[in-house]
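Working notes for the structure below.
Heads up, one of the protein chains got dropped from this complex, but the rest are sitting where they should.
Going in written order, the chains are labelled A and B, and every chain counts its residues from 1.
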Amino acid sequence: MRRETLIWTTLMVLGGLALLGRAATVGNGRVYIRAVTVAEVEGVQVVQYQGVPPSQRSEADVSLSWPRTIGIWISALCTLGIMSFVLGDNPLYKLMESIFVGVSAAYLMVAAFWDEIVQNLFRSLIPGLMRDSFLPGLEAGLQTDYSYLAPLLMSGMMLWRLAPKGAWIARWPLAFFIGATAGFRLVSYLEADFTQQINNTIMPLIVYAADESFDIWGSIRNVLIVSGVLLGLVYFFFSVPHRGVVGGLARGGVWLLMITFGASFGYTVMGRIALLADRLQFLFDDWLWLIDPTMQRIGM
Amino acid sequence: MYEFFKTLDRRWIFLLMLIAVGLPILRGWQFPERPSPMVQSVFDAIESLPEGSQVWMAYDYDPGSQGELHPMALAFTRHCALKKLKMYYMTLWPQGPPMIQKNVDVLRNEFPDLQYGVDYVNLGYRPGYEGPIKLAVTDLRKTIAADVDGKSLNDLPMTKGLKNIQNVDLIINVSAGYPGTKEWVLYAATPYNISSVAGCTGVQAPYLYPYVPQQLNGLLGAIKGAAEYEFLLLEAYPQLRENPEAQEALRRMGPQLLAHLVLIALIVIGNVIYFVGRRRGDV
Partner (left out) sequence: MKRTVPIVIAAATGFVLIVSSFIPLTEEWGSAAMQWFNILAAIAFVLGGSNLLRMNLQKISDRRLGWGYAAVTLVAFLVTLFVGLFKVGVQPTESFPTYAWAAPYNQEGSFLWWLFEYMYKPLQATMFSLLAFFIASAAFRAFRAKNPEAIALLATAFIVLMGRTYVGGLMREFLPERLEWLSFDAMTNYIMSVFNLAGMRAITIGIALGVASTSLKVLLGVDRSYLGAGDD
């Protein structure tokens, strides 16, 4: 066995033993639930289960939830499995990645089915059947909207892509999709990101404060914004060679963009660290019970 | 020393980052905040709304960015609940409904006086990227006919008279990318002149500044924006000080501080090695 493998194996065995010891003594990672009766119909109670803080575990209607407790431990395993990638590609990471791809694709399918295909397509085409089954809240007397046969037909054509022959059939709904996207984006981008942005940039270069005194900082700010936008646009204007005056202005544009990208880098770092902090907080708080920032286990 | 850093295994850097983020969480380091004008404008946009105003809570994010966005989403919810505003939740992300559910749980547990269907409603997820926005601004029922429980919009007091969202008082968008703040600005806020504020990830924030303040009243950029917002909320509503869950973003600023400092140190050391190497002819 390689020295490195031996060290990691020893560390993992020791860590596992420590975890088991902690789980046996402290009981970390346990989740408690409360059964809530939301309705009672013909003597049958409709019960839902809501998670409660472990500090309420001794209350009458609160009990330990094994599925959720196992869930917390599986969550921790998933978190550590993905994190193991920092040590290099490994089977545990690949396993977690495979599970993620499968669950993710199916979850999207399920969401699309219930939230759009049932809610809008089936509701419009077979309202009676939907009212008696999945959508009892539908208004009575809703008539079939035959215009929805068009998206139904296009959906079938789109799924034809999975068939071994006749892939061209899927081009028709795809063309509809692409055409619609082009149509609404053309208008909206020109309105909000072109004309409105120009409008936002038309601002006074000499600014006066409310008491009619000269506002030097406000003036500098506006001059910098207007000239900055112009310099940036000159840089992106490639129809004219970047030489002479244009070259000088484009160079100013490069400087401005460098400052912009520096700011973006700073914000990106901030975001990524926040995501890591969230995962570590899950491990330390929900799983290991090393910290209790939200006082979920007060008095335990 | 030069040789040590030049050949440093990157796993040491990973470990350093892990400690920089993990240690403040374990120690519970927390710092006071100084709200920036941008965050103040977001706070003011909500604070200035009269009781009963309608706010469209467009929560477009998933677990991949919940570390950045969940604290600000919950802060928006608490602020609106304290102001007794009418909240309409929806998401354009398939993974969004569980995120909205956490906000609904906060309303149920911390504000039991608020009634579902009267004070807040959960309209769930709608596929179609920007498509549902285009329909919501013209005819809401063409994209959303019922809430998440299947109740018709005509049977809920809050939505009974709501034809579209053109007349809502404010759109509050929490966004992790596409579709998100940009789409709400493009298809709702700009063409229909609807007031809106947003909270977004660090990656997105710089791209959204050109919309402020004409097309977007204000913007919370990542966890720092959320922390400043929570600080303002605690100042305005001291009763929240007793609720540790309302201070999530403030707690996260401990790891941010140490990790930022470590990153700056890494850049400086990396550059020193580079220049020393260049002088020695190694680069």
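Operating definition for what follows: a residue touches a chain if its C-beta (ideal position, glycine included) is under 8 Å from a C-beta of that chain, and two chains touch if they have at least 3 such contacts.
This structure is a prediction, so every number in the text was calculated from the model and none was measured.
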Left-out chain, listing which of the shown chains it touches: A, B
Residues of chain B in contact with the chain not shown: 8, 10, 13-14, 16-18, 21, 31-34, 36-38, 62-67, 94-95, 97-98, 101, 124, 126-129, 131-132, 134-135, 138-139, 142-143, 148-151, 206-207, 209-210, 212, 221, 224, 253, 256-257, 259-264, 266-267, 269-271, 274
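The working rule: only the chains that are shown with their structure count from here on.
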Inter-chain centre distance, chain A versus chain B - centres from mean C-alpha coordinates, in Å: 11
Residue ranges of chain B touching chain A (in the complex, touch as defined): 11, 14, 17-18, 21-22, 25-26, 28, 64-68, 70, 94-95, 97, 124-128, 130, 134, 143, 145-146, 149-152, 154-155, 185-187, 190-191, 201-203, 205-207, 210, 214-215, 221-224, 244-245, 248, 251-252, 255-256, 259-260, 263
Interface residues, chain A side, partner chain B - complex: 86-87, 107-108, 111-112, 115-116, 119-120, 123, 134-139, 184, 188-189, 191-193, 196-197, 199-200, 260, 263-264, 267-281, 284, 290-291, 293-295
